[in-house]
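Heads up: the structure comes next, in structure tokens.
The complex is shown incomplete by one protein chain, all other protein chains being positioned as in the whole.
Letters are used for the chains, namely A and B, taken in the order the chains are written, and counting of residues starts over at 1 for each.
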Amino acid sequence: MKTILTAALLAVALPAGAAELRFATTSDPTTLDPNAGNSAPVFSLLINVYEGLVRRDRDMKLEPSLATAWEPIGAGEGWRFTLREGVTFHGGQDFTAEDVIFSYERGSAPESDTSSWFAGVERVEAVDDYTVEFYTTEPNPIFPDSIANWMMLDKGWAEENDAALPSIEQGNFATLNTNGTGPYMVTERQPGLKTTLVAFDGWWDDDIGNVTEAVYQPVQNSATAVAALLSGELDLIEPVPIQDAARIEQSDGVDVIRGIEARVIMLGFPHDAENLIAGGEEGNPFKDVRVRQAVAHAINIPAILQTVMRGSAEQATQLIGPGLRGYSENIAPGTYDPDLARQLLAEAGYPDGFAFSLKCTNDRYLNDEAVCTAINAMLAQVGLKPLYESMPVANYWTTLRAEDHDMYLLGWSPGTFDAEHPLRFLVATPNEETKMGSWNFGGFSNARIDELMPMIQSEIDEPKRQAMLDEANRIMADEQAYVPLYIQPLVWGVKEGVEVVQRPDNFLVLRWMNVPE
Amino acid sequence: MLAYIIRRVFQSVIVLLAVGLVAFSMFRFVGDPIENLLGQERTVQDVERLREALGLNDPFAVQYARFLGRAVTGDFGISYRQSRPVSQIIAERAPATLELAFVSGVLALTVGIGLGVFTAIRRDGWAANIIMSVSLIGVSLPTFLIGILLIYLFGVQLRWLPTFGRGDVVDLGWWTTGFLTSSGLKSLILPSITLGLFQMTLIMRLVRSEMLEVLRQDYIRFARARGLSAKSVNFRHALKNTMVPVITVTGLQLGAIIAFAIITETVFQWPGVGLLFINAVQFVDIPVMAAYLMLISVMFVMINLLVDILYVWVDPRLRIDGRHT
Partner (left out) sequence: MSNLPDATRQGVEPLDRMEPAEVVQPSRWRSIWDADVTWSFRHSPVAVVAAVVTLAMILSAIFAPWIATTNPFDPASLNLMNGFSRPGVPNAFTGESFWLGTDDQGRDVWSTILYGLRISLFVGFMAVLFALVLGVLLGLLAGYVGGWVETIIMRVADVQLTFPSILVALLIFGVARGVIPIEYRDQMAIWVLIVAIGLSDWVQFARVVRGATLVEKNKEYVQAARLIGRKPGAIMLKHILPNVLSPVLVIATISLALAIIAEATLSFLGVGAPPTQPSLGTLIRIGQDFLFSGEWWILFFPALTLLALALSVNLLGDWLRDALNPRLR
């Protein structure tokens, strides 16, 4: 922990107009190594420290970062990136093509948690110090989108410190120390307690607010975090429990900033199960599309949004939210119609409903347990007999992977911000070799979508690609592969006057923040 | 006596080994650490590689043997969540818990003894009766709720005290302390009340009943009859004689305070080993859970051993009987 002495020295050292930001989220990043953890908490913090070739602007559009330009090579053989000159790492080293090649080798190594980004990359070549070419086995139109979180490390620094490869299981120098090119440097790292970031004077860009020092602390209990914001001990908390937003808005000196996250919350079905795990009956009623549609019509999503989510979330029509690349405009939101639900159940041969299990998390998504409790009641109201069980996320994925579920709740945030992402992970038929469908717990399988997948992945022509995505999304909606519920809201609490930019990936981008002085 | 101690130490080692075995046989039921360690874009190959690297494919007995082999050298492995040595993490977190436990213990002891003596002396007074009843409120509500209510009242409404964390701490090299800064001291107040409330009630009631008993004994009556002042009788004679059981129970409770500060630390985001343990459970951080349980067992076993030895030493009957407790 920081001593008072250094605190005093730092306070003296800060230039005029300097501002400190104290912020908290619920979970501390597991590592500071950009290749050892592929999760939102890790990238949310590291995006302030490390930079990629490309980055996302305030509206999630790609923009140049360490690469000033990029273009396809030939007819989809790969991508060529022109690097920015004059960029230095926090440690003073120059950023060149050598570092890109090194970062590629590091990020795509089997030891890395980010290797799937480079699955289709055949080889990478440095044409000169400031030009790098990526050759892919298939044309890959979204390659630049998929590497927005791929961060550049300095080759010399990593090798000197025995951190040439990431280590998830042992940890190494890069777990606790950073050397990026980004706007902030990590000056202090105490895992689980406190992380201090200080503005980097030598940053190449000037799109930066007035935060010169940012102190991050994880606060797990959201009621505690709200109390700390209200009492002035914190300047920014994320997330604010939805129910507390109104109270914070009314309080003096604090504000709530709302946005929409890229995460879609949905219900899954046991498509490929022979029998349901609950009820003890033979057969699987969910194989009948009418039963799945009945479930969709039984759920009063507007009511859930109105009460449980306090009006701060939007209904989802598909597995991604509007505004993301590949979103299909032609799909209407599901409608609440309990009579139709009962009728569909009767037509499918279940006029008296049937028993099935409904699994949910109780510590993963905003108000997940309350949403499921409400869904449980709504399903019961059309005559179904859900056996609802909620559990901590530590048990949840294991339960789903063990096929110990019928219906289940799932949230998905597309890492590439593209409609292809959820199709690949949640909709394509599970296949270990093609690495598709790895989160398709229900085993949904549609031949046409499987046929479309490789075509979508390699189509360079935007309208053609969109047409295929529209078709796939259409099939998903008609087949009721999932019940898309809503898009998770972003609710941040800030001290009055703190200006922030909320991006749908829910990253805390310090350089877009301004703190009242 | 020496034979007794050796036998007990031997039994204690067996207990420790048993704790480890039970723990390791059951960790896989807590969840799968791989789910937390790898991101959503992981592949089956990634999962297999990591599983192998962490030794999770081995039978639990092998994992346990490996853990034991390293633990005897003081190496508790690498935390899954933090990717650094568990012993280092625990060393960092221990001061926070120990300071909190110390303040809670002192609070429980002083207030508990004070109120216990008062309620014993004024056995039938209205104030004593009120204190007796009101003190039960502290043990009739769940700790987390007491903590949240205290935060709400003193942190949010009145804004007198910090709502979370340890405040500024001073690093003494091998120990970090919150005792030397005003924010550190302020931060200690609410959590230590929350944590110490239960023990306070316990000690108060214990002192009261011991006092009541001692006050009825002949030598106290005799002291009174001799004309000694009430103050002298109450404190020099009566209270002194209640101290042995109070010290014993406090000793046992100190272990309990440290071991079970989990809830208080979670509510107040207190950076101690209890919070570390809860995080480890949520993350299925097996090395941290194992080390924590081992340390807690060592502590309990040692305290139990000391108390038992103390009993044998204090109560000669047990020695004559040769009965081992």
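The working rule: a contact is a pair of C-beta atoms (placed from the backbone, for glycine too) under 8 Å apart; a residue touches a chain by one contact, two chains touch by 3 or more.
Fair warning: this is a prediction, and the values are worked out from it, not measured in the lab.
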For the chain left out of this view, which of A:Leu21, A:Ala374, A:Leu485 or A:Val515 touches it? A:Ala374
Contact with the hidden chain (one of B:Tyr4, B:Phe60 or B:Tyr152): B:Tyr152
Just name the one of B:Phe76, B:Phe118, B:Phe198 or B:Phe268 that touches the chain not displayed here. B:Phe198
Filtering A:Thr187, A:Asn210 or A:Asn362 for touch with the omitted chain leaves A:Asn362
On chain B, the omitted chain is touched by residues 11-12, 14-15, 18-19, 22-23, 26, 28-31, 129, 132-133, 136-146, 148, 152, 156, 194-195, 197-198, 201-202, 205-206, 209, 212-213, 216, 245, 249, 252-253, 256, 259-264, 266, 277-278, 281, 289, 293, 296-297, 300-301, 304, 323-324
Sites on chain A contacted by the missing partner chain, in the whole complex: 223, 226-227, 230, 241, 243-244, 246-247, 277-280, 300, 303-304, 306-308, 357, 362-363, 369-370, 372-374, 376-381, 386-392, 395, 399, 404
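Just so it is clear, only the chains that are shown with their structure count from here on.
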Cα-centroid distance, chain A relative to chain B, in whole angstrom: 39
Enumerate the contact residues on chain B facing chain A in the complex. 30-32, 35-46, 49-50, 53-54, 78, 80-84, 89, 92, 148, 151-152, 155-156, 159, 162-166, 168-171, 176, 181, 266-269, 271, 275-276, 279, 281-284
Chain A residues within the chain B interface of the complex: 1-4, 7, 30-31, 36-39, 110-111, 113-117, 167-172, 175-176, 190-193, 217-221, 223-225, 227-228, 230-233, 363, 392-395, 397-398, 401, 415, 425, 432, 435, 438-439
